[in-house]
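One chain of protein is taken out of this complex; the other chains stay put.
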Amino acid sequence: QNTSTDSSADSSSEGEGKDKQPIIMRLAENQPDNNPVSIAMYKFAELLDEKTNGEIKVEVYTGAQLGQEPETIEQAQVGIVEFTRVNSVVLAEVASEMGVFTLPYIFADNDHKYRVLDGEIGQEALDALEQYNLVGFGYMEAGTRHFYTTKPVRSLEDLKGMKIRVQPAQISIKMTELLGATPTPMNYGEVYSGLQTGVIDGAENDYVSYYTSSHYEVAKYYILDGHLSPPALLVMNKQAFDNLSKEHQEAVQEAAWEAALYERELMFAFQEESRDNVVQAGTEIIEVDVSEFQSAVQPIYEEFPQYKDIIERIRALQ
Amino acid sequence: MNSIKRMIRFLDKSLEIVSMILLVLMIIVTVYQVILRSIFNNPTSWSEEIALLFMIWFGYLGVVNGVKDRTHITVEALSSRLSPRIQRILEKISDVLICGFGILMIKEGVVLYNISNMQRLPATQINKGMMYLVLIICGFMMVIYTTLQILNISIDREEKLTLKSNTNATEELL
């Protein structure tokens, strides 16, 4: 199955003496340059350069120039790029072990989330990536997702029958159905017009995407239900990682961890900034009884029996 | 030889029919999506995914068709000034290159099929390998058709004649 990686193999071939050529690696990122995750990826490149005295150079390709996330994961699997930063929702389509973090209300709050992710459970999910020819590093913040709609939603009842655009992922579709809304898959680029003309009644995303996509202009009600909080992470082609020297491997791990911590800070700040911006622009932020939402999605955990044990362990850390 | 020709003609026909069916299915699925959503208020999540899958299949089967009929866009600004003999040589070079492209398409199609084979498309739960399987199939057909062209094997496609007379007929009508 493994065709890949002649590229990484010879790029890391042993050079002689001090002035050997640096190892060049590629990182694919789908957000544009100004997004916190992209900034953190540049930071990762910078940190790795420092830690290896310039022996490893990472070229960051932002703005989905190398393809969308499902594609860049494949590219990292076969060695077209060495690194890619992806959301766990997309990665879960390849590595089901990641799926548990994309379940609704799996984390009680951000403290709990990072207790789980930075601990044993998070590490096990990263270790599992090996069977997909990937190596995973520290988790990053990708925001907490809420619904936003063209008509006010003050309780679960109001959400009934609304057509909500969701990500094309099994869990998102199931969850929306359980909440009584109608999941309506739609190309992200069509959502703005869809909200404007009424093809859909709402969508769901974190503050940052809600703001940067301008969806707040056409869907003025932001419902603080916090249904999903899936992390993002940096993954690497396994051969490319294995071919590195022990010191270089450690440098990559350290740089990725530091970049992830940096990203979390940036992202939390950017979430707040985006919230302020949409409020200023006239968005009404609606507090709802989250427990109502939580109990409505309960049956979803039965739909994924493979996560049963791990869910219990996650709950135990609460 | 004749049985080969018969087989190729069968392949021609299947290629054509399957492409057409996929095209029609794409339209039907998309219209069905609208009907379910706007009339029955029951949006589907599978329709878009399946329409896209049909499009990828239909598209690349079409590409093979274009290789077979030599209908892909070329630039003739330079080559049209060359002697007919050199033009024939260029045509052969083109066939050989496309044949090579087809061989690589099979090889890499297999790899892509294998890595995506264990994944499912999110809404339909169809094996994601289906997205790349078309590369393998079309690669094979491209190799077959270009090989026939390289070896100057004529298939005597009578349908081509009818197509020509057809267009003549429509031109007269207009």
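Residue numbering begins at 1 within each chain, and the chains themselves are lettered A and B in the order written.
In this section, a residue touches a chain if its C-beta (ideal position, glycine included) is under 8 Å from a C-beta of that chain, and two chains touch if they have at least 3 such contacts.
Note that in this section contacts and distances are computed from a predicted model.
Considering only "Pyridoxal 5'-phosphate synthase subunit PdxT", "Sarcosine oxidase, delta subunit family", "TRAP transporter, DctM subunit" or "NADH-quinone oxidoreductase subunit C", the record for the omitted chain gives "TRAP transporter, DctM subunit", by its UniProt protein name.
Of B:Asn65, B:Gln119 or B:Gln149, it is B:Asn65 that touches the chain left out of the display. Across the entire complex, the residue among A:Gly79, A:Pro104, A:Gly202 or A:Pro230 in touch with the chain not shown is A:Gly79. Here the missing chain is touched by one residue of A:Ile23, A:Val100, A:Val116 or A:Val199, and it is A:Val199. For subunit B, the residues in touch with the chain missing from this view are 16, 19-20, 23-24, 26-27, 30-31, 33-34, 38, 48, 51-52, 55-56, 58-60, 62-63, 65-66, 69, 71-79, 87, 90-91, 93-94, 97-98, 100-101, 104-105, 108-109, 111-112, 131-132, 134-135, 163, 166, 174. Interface with the hidden chain, as seen from subunit A, comprises residues 3-7, 10-11, 26, 32-35, 59, 61-68, 71, 74-75, 78-80, 186-187, 189-190, 192-194, 196-199, 211-214, 217-218, 274, 277.
Note that only the chains that are shown with their structure count from here on.
Here subunit B touches subunit A in the complex through residues 37, 41-43, 45, 48-49, 111-112, 114-116, 119-120, 122-123, 125, going by the rule given at the top. Those residues of subunit A that touch subunit B in the complex are listed here as 1, 3, 74, 77-78, 93-94, 161, 163, 168-170, 173, 182-187.
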